[in-house]
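Only a single protein chain was left out; the remaining protein chains are all shown in position.
Moving on, here comes subunit A:
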Amino acid sequence: MELQLALALPVHSSVKGFDLNDGGIESKEPVASQLWSYGGSLESKKCLKNKRSSEEAFGKMGGGVPQIFPLMVWSGQPNEEDDRKGQNRKTSSIVNKNEVEENHVVGWPPIKSWMKKQLHQQQQQQHQGGRVKNDGVAERSGGRNSLYVKVKMEGQAIARKIDLRLFHSYQALTNTLISMFEKEQKFDKNGVNYTLTYQDKEGDWLLAGDVPWQTFIESVQRLGILRNGG
């Protein structure tokens, strides 16, 4: 079985049981802006200085560790120039009206999550006008200790449900998804690549892995697995 589920993960993450096709991966310098474990890509000049260089962080970890690359960047492999441009654009302001960039820095501004939830609920109500019965979102359910979301794999009729609270990282999630769907699916001999996407609370479909795990957990409504070419 050759199923690879690729995310924009930092290069040194565990790849055991994940990269089943060693031959297809080439070694390449990872890009600094993908360091989502750093709490989001805070792009002010001040913090660029503070960010460790990728070499510092990963240089000594290299040696024999296969490196996974974001296969789902639409225009092909990212290169450093592209991302530096992105960084410069964001230098002037962290607060960005672009909704995808909302919540980009974990835990900032420092507002209690309970209060954020209340305000968000109220904002939603204001947009819809008048009183709204808050019956929650059907796809996302469970209390504090469980967070069930639907997972739909492209090409399969039936969606599954998965409890995201069982995981602390994208890695663990994708491992489980692979084993969940492995049984259901027949694969080409050459291996098929899949992309993990999710729908956030605004209803937009985004690539999984771009935002820190905690941020992802707060806004994910459901998951989708799309096929790429082989």
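In this text, a contact is a pair of C-beta atoms (placed from the backbone, for glycine too) under 8 Å apart; a residue touches a chain by one contact, two chains touch by 3 or more; residues count from 1.
Assume contacts and distances are computed from a predicted model.
One chain of the assembly is not displayed; among "Nuclear pore complex protein Nup85", "U3 small nucleolar RNA-associated protein 15 homolog", "Armadillo repeat-containing protein 8" or "F-box domain-containing protein", its UniProt protein name is "F-box domain-containing protein".
Touching the chain that is not shown, out of A:Q171, A:N193 or A:Q221: A:Q171 (per the contact rule at the top). Where subunit A meets the missing chain, the touching residues are 10, 12-14, 16, 37-39, 42, 44, 46-47, 49-50, 52, 57, 60-61, 93-95, 97, 102-103, 105-116, 118-119, 122-123, 125-126, 131, 134, 143-145, 165, 168-169, 171-172, 213-215, 218.
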